[in-house]
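What follows is one structure encoded as structure tokens, with my remarks underneath.
Missing here: one protein chain of the complex. Every other protein chain is in place.
Order as written gives the chain letters A, B and C; numbering starts at 1 within each chain.
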Amino acid sequence: MKIIGVLTSGGDSAGMNAAIRAVVRTALTYNLSVFGIKRGYEGLIEDDILEMDYDSVSGILSRGGTILYSARSKEFLKPEGRKKAIKNVRRRGIDGLVVIGGDGSFQGAHKLYEEYGIPLVGIPGTIDNDIGGTEYTIGYDTACNIALEALDKIRDTAQSHGRVFLVEVMGKHAGYIALETGIASGAEVILIPEVTTDVDAVARKLSGGIKKGWRSAIVVVAEGDDAGGAFKISKKLKEKIGRDIWVTILGHIQRGGVPSAVDRINASRLGVAAVDMLVSGQTDIMVGIVSGRVVSTSLSKTWTQKKGVDADLIRIAKLLSS
Amino acid sequence: MKIIGVLTSGGDSAGMNAAIRAVVRTALTYNLSVFGIKRGYEGLIEDDILEMDYDSVSGILSRGGTILYSARSKEFLKPEGRKKAIKNVRRRGIDGLVVIGGDGSFQGAHKLYEEYGIPLVGIPGTIDNDIGGTEYTIGYDTACNIALEALDKIRDTAQSHGRVFLVEVMGKHAGYIALETGIASGAEVILIPEVTTDVDAVARKLSGGIKKGWRSAIVVVAEGDDAGGAFKISKKLKEKIGRDIWVTILGHIQRGGVPSAVDRINASRLGVAAVDMLVSGQTDIMVGIVSGRVVSTSLSKTWTQKKGVDADLIRIAKLLSS
Amino acid sequence: MKIIGVLTSGGDSAGMNAAIRAVVRTALTYNLSVFGIKRGYEGLIEDDILEMDYDSVSGILSRGGTILYSARSKEFLKPEGRKKAIKNVRRRGIDGLVVIGGDGSFQGAHKLYEEYGIPLVGIPGTIDNDIGGTEYTIGYDTACNIALEALDKIRDTAQSHGRVFLVEVMGKHAGYIALETGIASGAEVILIPEVTTDVDAVARKLSGGIKKGWRSAIVVVAEGDDAGGAFKISKKLKEKIGRDIWVTILGHIQRGGVPSAVDRINASRLGVAAVDMLVSGQTDIMVGIVSGRVVSTSLSKTWTQKKGVDADLIRIAKLLSS
Partner (left out) sequence: MKIIGVLTSGGDSAGMNAAIRAVVRTALTYNLSVFGIKRGYEGLIEDDILEMDYDSVSGILSRGGTILYSARSKEFLKPEGRKKAIKNVRRRGIDGLVVIGGDGSFQGAHKLYEEYGIPLVGIPGTIDNDIGGTEYTIGYDTACNIALEALDKIRDTAQSHGRVFLVEVMGKHAGYIALETGIASGAEVILIPEVTTDVDAVARKLSGGIKKGWRSAIVVVAEGDDAGGAFKISKKLKEKIGRDIWVTILGHIQRGGVPSAVDRINASRLGVAAVDMLVSGQTDIMVGIVSGRVVSTSLSKTWTQKKGVDADLIRIAKLLSS
């Protein structure tokens, strides 16, 4: 192995730069050359590729987003797209790829591996934390802290005005952010895709709480909740409890931002491990963190193995806000 | 003067607690008793009032919202409401009132003064900064910093993905937050109620910029912009420039939060000044800050005198992002 | 079991309030009464104890420090002190104790158990993360993020001026904060008690780096490093490399502050678990988190079992900054 490439794909997340830095610098200690591929698979298809050195990744640990840029490539979903991509891989002499992204990105990587046998290792980079084979994904901790700060601010206003707020956090298919920030902020109700939402029960809890003397209440809802988006749920709730519900959708403030300590450390660990594994001949795997240690999983398990949410956390959420 | 009352009214804003603390402690040094009135004029009408001492306001400088709670009272808009309120004022022996709030709250205070002659002094508390007679309103600086942090985060994502974002900040009638945070974040376009919005021109600027090589663009829009809300504008822009526009509405995260240094200092100065003025016999005025000094203005000017936005800032906004 | 007591002891740490809240509310769901003991063991000795209810712990999740206050009690180290304490425990009818603190606090608790058989469960609360039987201690994550933010700021100045900084972070006996924040901030050198410090080697690395073109360098040192404190090391380094070293000692800003998401969640989990365990009849144990799950350990192991630092992290630290 002489040359490796690294790309970030899918939604950006805080800490991706730490992973890129770790990949580049670890590769250099193995005397490998490193190519940075811009805009995920699109850059691979369009040969938007540049060589990186030690200094290319200086000063990026504290910066959100990804210096390699990211994208969701439609062309790469098709065999012709991947064919173009592999041509550039070969022409550039790239012997192995590190793909930083979420499950969609890993499905693409897996197909590329199946079709062309190119060695590749994935690193879980997504704020949603919904990847099998790892307890941690890059950006999740920062996203939780951002959402939590927002919830603290909303509580100030909710408490000052005696209001019920419904706050939608990210998570199209997973309730991790909602569950964690809901507990951490003391939300009165937490709605996640993994648990069937009973709007009547929510209304009863809110009405009961208000009767008991709650001055404010916050409902945290994951964007992918089965009862619909924040506006739909708030409309139903409003009718049932007979008072205004204030809605805030946190949206894209949750992706960027200065990465937290945990995100920088873990992204660094995973970046190092990804190169270690490529060099040692492994491929079609993702490196992740399980029980605090770096492990590897075959790529296909990252989207087929559902982690589910921790039943203990669901109990705690109820227990501490009832 | 032996007893004064203090209340917060209208939207909560960061720094109101610093003002309450200053009012209470300054009054105590004048050997006055201080009553805290809960939930603005509603508490005055419902006699939701408690005596406050030195320790009642300990440890609140760093906390968002208002410990006295706030509300927008519909009943107080009517003469009967104010009649109930003045009864409680008199029964409690309250000789003077400090009203912390925005222009709506000041209009209420002014009516109470006109009808019953009760001495009162206003303190400008609103994140919108749209009060005549003062360059500063409590909460504006914190709100700008919160919105700015959010815009920095959105830039990370916009830049990583090569996107155009439209971000709506607070300001129903005033563009101060939009203009200040737009300049501070390097927004490519800033839309405010004070300047007629030409969506075609915005589209041309964005298209031109993208042609020149802008990887991302951010349009900051005040919620009260004449071209409509963020969704309406984004729809029009999308058609004209032929690409997706990502919308984020910052919403209620802008009111609460840990108050900034400026907000704590200025709220403290205004709280002290309000009591000084009440004690010295002044009434029907607001204390504000002009050219860095505390001044007073007759209450009615606070909603009739429009400040307008600084033409210099509008020039700078254009000059630095074109 | 009808009544339990809860106290915080030793250095305060961010998230202790979340643990107190969880203990109180969980106990209430078991229909227990809960007494809050002020100032750790001192409050137990002096009977500074108050009953707590659901509302006593409202609104405290976002606040640093501990609402029960803390202390390091010298009297409790002596048998007479513990005798006074147990008298108050019995007079109040307290059937079980939850002790939130570090290893010193646990040693006191263990003695109390040995001498009087009182059921008690510990929760690891210390920013130092140096407790056996748990991978996590309350406040560690927040402390790391605070130190990291400080290091980012110092890097701005170091880079602007082309300086070498030596930054001392907390950790009298453990290098966790230094190692984690050193990696996360991209520190050029990290000095911890667990690894013998070779000042000559540090000087060589710095001189070599400066020769290679480093504009700035940051040395992160744990306060308990074997080579001495920051000033001592900086003096030696200065002589050896022949240029000024700028020293910053972060000090007590690392304990307080708004708790992070991880600290609020884990403190909540541990608070719930502590009450679960007390109720189920366990005693003389600490609840901790290992491999992401709540576990219990006998109290004596919490100070006899050394965790050691992760060799993998030490490798990463070197690999990414050489």
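The rule is short, and it goes like this: a residue touches a chain if its C-beta (ideal position, glycine included) is under 8 Å from a C-beta of that chain, and two chains touch if they have at least 3 such contacts.
Not measured: the values here are computed from a predicted model.
Enquirer: Could you list, sorted by label, every displayed chain in contact with the chain left out?
Expert: B, C
Enquirer: With respect to the chain omitted from the figure, which of C:61, C:154 or C:206 is a touching residue?
Expert: Of the listed residues, the one touching the omitted chain is C:154.
Enquirer: Which of B:79, B:242 or B:292 touches the chain that is not shown?
Expert: From the options B:79, B:242 or B:292, the contact with the absent chain belongs to B:292.
Enquirer: Tell me which of B:7, B:144 or B:178 is the one touching the absent chain.
Expert: If we include the chain that is not displayed, B:144 is the one touching it.
Enquirer: In the complete complex, the non-displayed chain touches which residues of subunit C?
Expert: 8, 11-12, 14, 39, 63-66, 69-71, 146, 149-150, 152-157, 159-162, 165, 215, 246-257
Enquirer: Considering the whole complex, not just the chains shown, which residues of subunit B touch the missing one?
Expert: Contacting residues on subunit B, toward the hidden partner: 18, 21-22, 25-26, 29, 58-59, 61-62, 135, 141, 144-145, 148-149, 152, 155, 159, 180-181, 183-186, 258, 260-262, 264-265, 268-269, 272, 290-292, 294, 312-313, 315-316, 319-320, 322.
Please note the rule applied: only the chains that are shown with their structure count from here on.
Enquirer: Would you mind checking which chain's C-alpha centre is most distant from the centre of subunit A?
Expert: Checked the centroid distances; the maximum from subunit A is B.
Enquirer: Can you check how far apart subunit A and subunit C are, centre to centre, with Cα atoms defining each centre and the answer in Å?
Expert: The separation of the two C-alpha centroids amounts to 28 Å.
Enquirer: When the centre of a chain is set as the mean of its C-alpha atoms, what distance in Å lies between subunit A and subunit B?
Expert: Taking the average C-alpha coordinate of subunit A and of subunit B, the gap between them is 35 Å.
Enquirer: I'd like the Å distance between the centres of subunit B and subunit C, where a centre is the mean of that chain's Cα atoms.
Expert: Computed value for the inter-centroid distance: 39 Å.
Enquirer: Can you list the subunit A residues in contact with two or more other chains?
Expert: Answer for subunit A, listing residues that touch two or more other chains: 149, 152, 155, 159.
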